[in-house]
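One structure is given below, represented as structure tokens, and several questions about it will come after.
All protein chains but one are shown at their positions in the complex.
Now for subunit A:
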Amino acid sequence: MTNIPRLTSAVASCLRIAISWMSGDEMNPAAVAQAVEDIQGDDRWMSQHTRFVQECKDAEPEVLFIGDSMVQLMQQYEIWRELFSPLHALNFGIGGDTTCNVLWRLQNGELDNIGPKVTVVWVGTNNHEHSAEQVAGGILAIAQLLTSRLPKTKVVVLGLLARGEWPNPLREKNVAVNSFLRSWLPRLGHTQFLDVGAGFVHSDETISTRDMFDFLHLTAAGYRAIAKPLIDLLLQILEGTPEEKRASLV
């Protein structure tokens, strides 16, 4: 019995561990792609994913929004039609999604055949099983995937909003996630962090139902507040692309 096969597989294992440590996959459960299981029995998550994959075949979006219910609900308000549809934006938000679910969707068809100039990522508040650092690592993994699959896209990561009527551990966690993102994202090319949470927590530390009707999801007024800095940044990026500049010179 020779030791060479055993030695080779040991080296391979070490290499695998080293690589996964660096990319965080095996060490970070929030960076592991995972579909949502149909527990309820009506398969809605997969139906929504399938619809998005189909949309990729038909549409040519300039802007892609991907994330959880914060993204999904935006499309139901007037503001989407007013501000984001004119930018040829697609909305691939699914309520309840974690970073794992978004990663899975992006790896399984939701980036096929499209070349958006900007991709807006808003996810992380539902990662209840993960620490702030893990959540930030999951969001980083999504940004990395986007820049590698869509070389022309600029990625905008939105900060997680405060939640709950009063101060609570989830607010602290979301602040910590944002803090990690602020320092990590600039190291990735073509990616930036945008904090849209200013003003939601009042001086008495409460959040109002005028902004978040259930202290988590935004009202029309809440979306209006976050749309302003977002649309400004999107226009800046869209108008600043070399193609646009060349076209305007002609």
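List of remarks:
Keep in mind that, in the parts below, contacts are C-beta pairs under 8 Å (C-beta built on N, C-alpha and C of every residue); 3 or more make two chains touch, one makes a residue touch a chain; residues count from 1.
Convention: contacts and distances are computed from a predicted model.
Considering only "DELLA protein", "Platelet-activating factor acetylhydrolase IB subunit alpha1", "Queuine tRNA-ribosyltransferase accessory subunit 2" or "COMM domain-containing protein", the record for the omitted chain gives "Platelet-activating factor acetylhydrolase IB subunit alpha1", by its UniProt protein name. Considering the complete assembly, subunit A touches the hidden chain via residues 39-44, 47-48, 51, 72, 75-78, 94-95, 128, 163-166, 168-171, 209, 213-217, 219-220.
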